[in-house]
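All protein chains but one are shown at their positions in the complex.
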Amino acid sequence: MIIMDTDATQQQIDRVVTEIEGYGLRASVIKGAYRTVIGLVGDEEKIPFDHFAVLPGVKEARMVDIPYKLISREYSKLSRELEKMVVKVGGLEIGAEEPVFIAGPCAVESKEQIFKIAEQVKKAGAHILRGGIFKPRSSVHSFQGLGAGSQEEAEEALDWLRAAGRKFGLPVVTEVRGETQVDLVAEYADILQIGARNMYDQDLLAQVGRKGKPVLYKRHFGAGIEEYLSFSEYIAAEGNKDIILCERGIVPVGKGRSYTRYILDIAAVPVIQKETYLPIMVDPSHATGRRDLIFSMSCAAIAAGASGLMIEAHSNPAEALVDAQQQITPDELKEVIDACRSINKALVAERNKKVGSV
Amino acid sequence: MIIMDTDATQQQIDRVVTEIEGYGLRASVIKGAYRTVIGLVGDEEKIPFDHFAVLPGVKEARMVDIPYKLISREYSKLSRELEKMVVKVGGLEIGAEEPVFIAGPCAVESKEQIFKIAEQVKKAGAHILRGGIFKPRSSVHSFQGLGAGSQEEAEEALDWLRAAGRKFGLPVVTEVRGETQVDLVAEYADILQIGARNMYDQDLLAQVGRKGKPVLYKRHFGAGIEEYLSFSEYIAAEGNKDIILCERGIVPVGKGRSYTRYILDIAAVPVIQKETYLPIMVDPSHATGRRDLIFSMSCAAIAAGASGLMIEAHSNPAEALVDAQQQITPDELKEVIDACRSINKALVAERNKKVGSV
Amino acid sequence: MIIMDTDATQQQIDRVVTEIEGYGLRASVIKGAYRTVIGLVGDEEKIPFDHFAVLPGVKEARMVDIPYKLISREYSKLSRELEKMVVKVGGLEIGAEEPVFIAGPCAVESKEQIFKIAEQVKKAGAHILRGGIFKPRSSVHSFQGLGAGSQEEAEEALDWLRAAGRKFGLPVVTEVRGETQVDLVAEYADILQIGARNMYDQDLLAQVGRKGKPVLYKRHFGAGIEEYLSFSEYIAAEGNKDIILCERGIVPVGKGRSYTRYILDIAAVPVIQKETYLPIMVDPSHATGRRDLIFSMSCAAIAAGASGLMIEAHSNPAEALVDAQQQITPDELKEVIDACRSINKALVAERNKKVGSV
Partner (left out) sequence: MIIMDTDATQQQIDRVVTEIEGYGLRASVIKGAYRTVIGLVGDEEKIPFDHFAVLPGVKEARMVDIPYKLISREYSKLSRELEKMVVKVGGLEIGAEEPVFIAGPCAVESKEQIFKIAEQVKKAGAHILRGGIFKPRSSVHSFQGLGAGSQEEAEEALDWLRAAGRKFGLPVVTEVRGETQVDLVAEYADILQIGARNMYDQDLLAQVGRKGKPVLYKRHFGAGIEEYLSFSEYIAAEGNKDIILCERGIVPVGKGRSYTRYILDIAAVPVIQKETYLPIMVDPSHATGRRDLIFSMSCAAIAAGASGLMIEAHSNPAEALVDAQQQITPDELKEVIDACRSINKALVAERNKKVGSV
């Protein structure tokens, strides 16, 4: 769609029409009371809107369509009623009726630690084990994860993570921070995680996409939803649609002290479910940065319809090497999971009663 | 607390100390490896931190304490366990275990309309009736509410609202937009609402505070939580602590199109509950601006622990004079209320089981 | 313009068309490859877009036009070349080639103080004297300005301000915080200021608009430019177009400590000049909250094309009762004004050389 200035001349309008036709589309000119609007009939993706935007007399030039057709619910054959498409990991289904819980320490610290926590989170009801090996950190002076050492050390830590998962029947997920780590991590992990800070790393997205394994893909804290979904097409374009989206908070706004590390954009859950058929999870640990908010934010996420949660849990948060403030104990994790299941059950019962479509 | 520059001189430190003592406090000087920090012993509220911040050698000067002591949970004698303090409206208790639902049209449009909707929302399970008479609107060319006409018209509309409420056993709440409307509105409404756009209007806050009626006080979309709580002290300072806080979304951030009108800051619910003893409600209608998100955001708010919801409902949203996009039907309202009650019940059961303190 | 869902039925399209025609406009239907777009021919202001947005099959319904026609450059007969329209205050022209400087203390504190500062800022090169009498403050426990006392005290302070201005040939501006203060302030001030926190107060805007005096109208820190310009129509709709706009910073975004109180949105200056014919000034004092940034931000604002600056200056910032951190000394003010004039001179010379239209 092209919107013209109020004082655009006929000549300027004609030029736009001629150029549109040059791209193989048909232009439909609507002369309004003040402005002329030019609609496009044909495949809008062929049109360089940037080019049209700088033509004389043009006020605005933009696509009417969404820029994420590959993963779009509207362009798929799925119904509007939030019909489910699930991502399968082992026997698990992410995106089905039952919420899925990913839990584990922020970082893998030792063999003993990951085995102990794996056992505990399994007992608490978690389905998937997480544990960071390549840690993105704000300060170069902080612990960067066991992957920061030699190749052997990274591999050893990955092996502990996988072995701990296998022992307790938990698939494992870990973050891959850069292209050079993809092959290695893909050997060990059941799900490859792309962290928020790497959301825009198109080379990494494409490479992970090509591995054909499920991808847990987090939203960047500075990204709008449209941008997030557009970037996920870098994975989908490789033929991999086993993408698990994850909301983990956006940058806080406003003066004065911030009570949470980020703002959990809870409405992103139903919005993304309406826009795409991909499952969307929530990470309350990073979103808030506060262990005392995990319970309420987990309940809220499940009540909003999230397909699951990713929660940081540690046997002894006060001794964790990273992010002690946002890790909870296995006992607390059990309370969270129990409450979420109970809420989901209540919600499913209500949804089954529902006839309208609010 | 005063933090000095790394190269602050002894003379500069001495001056700060002397000035602090001049205000009747004691200064405690801590010489760190790089910086000197000066702690204050005594009543920090006596100290003009702005003044200290511009003294030579000073890097930062700030209160250690919170600026909202009157409404603070920490400064009250309440326990940390989110012990309840309730606001009573008629026989209703806002802030107790059961969530309270406020519903009604965005604007009162006619006598018939408000009576019809009152009956419908009552039947759907609502406890309090809302309806705008003085509408804040973005455009001077839009319908401004029946209160925009003569004094008589405003009074007539207020009378309809109250009568509709009385008939169906619903206390009523309506917004008071300016100081000149307070006396009038207070004659008719059971709860006085201060809208988000007026959050900073200290004269209005003080005047409403003096009326001694419960106040529904909404957070501004550009306000941080600290600022919001500080401004609520303008009401509390008048001796009125029957303040019902309400989260209704903050300004969206990020490039590209916005899928919701505002960002619902769901974590504000537990954060405010930990900071104050006041009840906090959520308004999903304004927060999202989308009727198709009301159900999920209402469920999320209750699951996060909100004391209730304020929802816009209309017999026929497509015919509403304002905000058609964010009003739901009475049938849809019933579904929302039923689901919220069911979630709350599940949550209460889980909380009773909980022993830890996540 | 109405954009339909990809799977909208012909019946749904027909209904939209019929309804549009019912409002006296003509609908122009464009069937694209995926979507149907319906253009409107006629006066879009007659169309309730909210209503259309909730009709079945409709994806998006929005005005193509801008919502601030009264103050729009495009809808006026002015040329695109930023042709000037000026606001006259006494012999001063705001919006002409020479930048105008408003300076004075944050708050009027005493007769002696305001006379002393008036003399100093005049000497430094300022054109207009500012001084707050009704101060908006974040904390109920802070000094609220001399206007917070009795009517007599407010009047006395206003009289000092005007007298100080008259003595040194400076028109005066002061903030009016609520409707009940408008008549009083209009008796004394040459320009009525509406502060950022009151940007949305439509009753105040209308009342100030009716006074027929120039209005200095600040942008709220949570307001987008479109919203800001739309609200200024509340003043313009009263027949008063002597509106001086003022950018004073928007809410900061991002984690971690904020180095400035707000974010100075410097691009708002040229954007607003292109959208409207009203002059736009900048307030670097509130935007940054830091006296050590006033010089550079003032230079930047003038270089960006601002019509002037509003700067807080105090004889002795460290003794100011409010906002000591953001007030500069008269000597520093002189340096700022000299530098700004010098930059403006350089810019005018370059603009005169310019032939293109970057």
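Quick notes
The chains carry the letters A, B and C, assigned in the order they are written, with residues numbered from 1 in each.
Following the convention adopted for this analysis, a residue touches a chain if its C-beta (ideal position, glycine included) is under 8 Å from a C-beta of that chain, and two chains touch if they have at least 3 such contacts.
Just so you know, these numbers come straight off a predicted model, no measurement behind them.
Of the chains on view, those touched by the hidden chain across the whole complex are A, B, C.
The hidden chain makes contact, of the residues A:Arg35, A:Arg291 or A:Lys334, with A:Arg291. The hidden chain makes contact, of the residues A:Thr36, A:Ser72, A:Gln120 or A:Asn198, with A:Asn198.
Although one chain is not drawn, the whole complex shows that of C:Val17, C:Ala96 or C:Ile263 it is C:Ile263 that touches it. Contact with the omitted chain, checked across C:Ile235, C:Ala300 or C:Ala318, is made by C:Ala300. Touch with the hidden chain on the side of chain B covers residues 1, 3, 5-7, 28, 30-35, 37, 39-44, 64-65, 74-75, 221, 251-255, 258, 261-262.
Think of the hidden chain as still there; on chain A it touches residues 45, 48, 50-51, 53-55, 67, 136-141, 144, 177-180, 197-198, 200-204, 220-223, 227, 230-231, 233-234, 237, 251, 253, 291, 317-320, 322-325. Contact between chain C and the absent chain runs through residues 222-227, 250-260, 263-267, 269-271, 274-275, 287-288, 291-297, 299-305, 328-329, 331-332, 335-336, 338-339, 342-343, 345-347, 349-351, 353-354, 356-358.
In this section, only the chains that are shown with their structure count from here on.
Farthest chain from chain B, judged by C-alpha centroids: A. Here B is the chain whose Cα centre lies closest to the centre of all protein Cα atoms.
Chain centres here are Cα averages; for chain A and chain C they lie 38 Å apart. Centroids built from CA atoms put chain C at 27 Å from chain B. Counting partners per residue, chain A has 251-255, 258 as the residues that reach two or more other chains.
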